[in-house]
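A single protein chain has been omitted from the complex, and every remaining protein chain is retained in its original position.
Coming up: subunit A.
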Amino acid sequence: MFKKTWGVVYFMNMQQMIKQLQEFWSSQGCVLVQPYDTEKGAGTLNPMTFLRALGPEPWKAAYVEPSRRPADGRYGENPNRLYQHHQFQVILKPVPENIQEIYLDSLKALGLDPLQHDIRFVEDNWENPTFGAAGLGWEVWVDGMEATQFTYFQQVGSMDVEPVSVELTYGLERLALYIQDKENVYELEWVDGVKYGDVFQQPEYEHSKYTFEISDKEWLFQLFDQYEREAKRALEENLVFPAYDYALKCSHTFNLLDARGAISVTERTGYIGRVRNLSRRIARAYIEEREKLGFPLLKDKGGESK
C-alpha cells in the first residue's frame, strides 16, 4: 500500500500517518475523539485525558491534538520549532499488561520494523506543574529520534491517580520528518500535492508576530483574571467541564504573556500557582460529580474492567 522512502521506511503523508494510528488504536478499543476546541499546550490537557484519567472508571481514547506553545513560535522560519504542533495522543486506563508490545505494534503500523531500526526506551519522567500532573516513563527512541513520550501517570490535578493510566504521545511532525525523510517541517507532505507549509506557514508567522509583538499585555492580564473568576463561578455550581475550559484559557493566556516576556520572575510562581489551584479543585470536583452519577463507565462494579 505504501511506497518505500529510504531503506526500509514506507512513505506516508501526514494524513495517512494519522489514519494509520487512528485505525490501530481504534482496533485496540479506543474511543476516537476529536481535537478539543480550547487552546492548550499539550494533548494531555484535553479533558478526554486530563479529567478522564481521574477516578476509578476505565477509559481508552485516542485523538490528534493541535498543541499551542506560544514561546516556541519562530515566524514559520525554523525547520523544527512551531507555535502549534500536532500530537497523536492515546490514553489507556487501566494499563494493559502488554502495553509496550501493543505500542511497538503501532510503530509497525507506521511501517517501522523493529528489526530494521533501533528502538529503545530511554528514561524520561514527565511533569506539568501547572496542572499538578506527573508521571514516570520513557521517551521512545527510533534510531535516536524521540518518537513518543510514554508515561505512566502517577498524579493528575495534584492527586494520586488510581488506577494508573498510561499516556502515549506521538510527535507527529517529528515522526513525519523521519518517515518522509525531510529536514524541514514545512516541506512535509500533508496529502498528495499539499504541503505542511501550504496549510500552516501563514498561521505560524502570524501567531508568532502576534505573540511576540502585537498582543496586548494589559488586556491579557485582565483576561487571565476574568477567566479565573469564571472558572471559580462555574465550579461553585459543580460545572466541571466549563470550569476546566476556563482553566485552559487561563493557562493559554499565561503562556501568551510569558512568551511576551510580560511576566516577571517573581510573578511567575504566583500565576502558575493560580492555575494549579484551579486544576486541583476541578479534579476533585470531577471525581465527586462522577461519583454522584455512579461512575457510569464502571460497568462491572466488581472493580475489574475490560
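General remarks:
Definition applied: contacts are C-beta pairs under 8 Å (C-beta built on N, C-alpha and C of every residue); 3 or more make two chains touch, one makes a residue touch a chain; residues count from 1.
Going forward, contacts and distances are computed from a predicted model.
The subunit not displayed here is recorded in UniProt as "Glycine--tRNA ligase beta subunit", chosen from "Ferritin-like domain-containing protein", "ABC transporter permease", "NADH-quinone oxidoreductase subunit F" or "Glycine--tRNA ligase beta subunit". Note on the undisplayed chain: of the listed residues A:Pro94, A:Gly157 or A:Gly171, the one touching it is A:Pro94. The chain not shown here is touched by just one of A:Glu23, A:Asp118, A:Asp198 or A:Glu288, and that residue is A:Asp118. Considering the full assembly, A:Val164 is the residue among A:Val164, A:Leu239 or A:Leu297 that touches the omitted chain. Residues touching the missing chain, restricted to subunit A, are 6-9, 78-80, 94-95, 97, 100, 104, 113-123, 125, 135-136, 138, 142-145, 152, 154, 162-164, 177-178, 181, 183, 264-266 (touch as defined at the top).
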